[in-house]
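With one protein chain held back, the other chains of the complex are shown just where they sit.
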Amino acid sequence: MKRRIRVSSSQREELVDITEQVSALVRDVEDGVIHLWSLHTTCALTVNEGADPDVARDMLAALHELVPQSSKFRHAEGNSDSHIKTSLFGPGLTLLIEDGDLVLGIWQHVFLAEWDGPRKREVAYAIVSAVE
Amino acid sequence: MKRRIRVSSSQREELVDITEQVSALVRDVEDGVIHLWSLHTTCALTVNEGADPDVARDMLAALHELVPQSSKFRHAEGNSDSHIKTSLFGPGLTLLIEDGDLVLGIWQHVFLAEWDGPRKREVAYAIVSAVE
Partner (left out) sequence: MKRRIRVSSSQREELVDITEQVSALVRDVEDGVIHLWSLHTTCALTVNEGADPDVARDMLAALHELVPQSSKFRHAEGNSDSHIKTSLFGPGLTLLIEDGDLVLGIWQHVFLAEWDGPRKREVAYAIVSAVE
């Protein structure tokens, strides 16, 4: 069975909040984990502060400066920076579930980190419900 | 059921060795995995060398330089660098368990990477014991 959620980005570099979409998947899971996997090589998944939007802006600006869209790169599509930032943040996340809720700290939101948008993206998932 | 371990840091930037605390959780698990999750947006989890303390010092110094505590950031709390380093290292880890022991290489120790301490931190965990 293919388990997928769909995410759309509207900027080249953007943190798209997918907390609600992921939370909806685990409502009926008493205790377990959900594994999330981005099916792409130019966007990643991460968890960080979702309260003050300036945090996301600062993160995007810092990563943009850290790995510039340089002309030195050889990959002809001009998005090597996007590939690199994808491996730095990582394409997968494993989130814990307790009593039908994601186990997240008070400030933690789940984001798809878009590094080469705007695009339509797919995130695969699998739930393991037997934990102790 | 809430499964948590508590970790205290004593510096703004510090790698706190939590290998013993995590090992103690898996003593009775024959074969499985333990998922660890930091409940915070300014500290991460990582595994790296624990034998020579200079490795941790070099890692902290390099990250401090890579993502400086810059005045250019907009987030008013002045800890955007901490948020960024948290997403670079990542807030979660999945460790393997064989015969009641963490599956770690000879030099590998488990660390909470504190990027905005000193603070009291909480790490959630879940154990999945049926593996093949």
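Think of it as A and B in the order they're written, each chain with its own count starting at 1.
Here is the rule we go by: a residue touches a chain if its C-beta (ideal position, glycine included) is under 8 Å from a C-beta of that chain, and two chains touch if they have at least 3 such contacts.
As the structure is a computational prediction, the values presented were derived from the model and not from experiment.
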item: Contacting the left-out chain in the complete assembly, out of A:I5, A:A61 or A:I127; value: A:I127
item: Residue of B:W37, B:F73 or B:F89 touching the missing chain in the full complex; value: B:F89
item: Contact set of chain B toward the excluded chain (per top definition); value: 31-33, 46-49, 52, 54-55, 57-59, 61-63, 66, 88-90, 93-96, 98, 103-105, 107-108, 113, 128, 130-132
item: Touching residues on chain A - with respect to the absent chain; value: 1-2, 35, 37-41, 66-67, 70, 72-77, 80-81, 83-84, 86-88, 90-92, 94, 122, 124-130
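Following the convention adopted for this analysis, only the chains that are shown with their structure count from here on.
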item: Separation of mean Cα positions, chain B and chain A [Å, integer]; value: 19
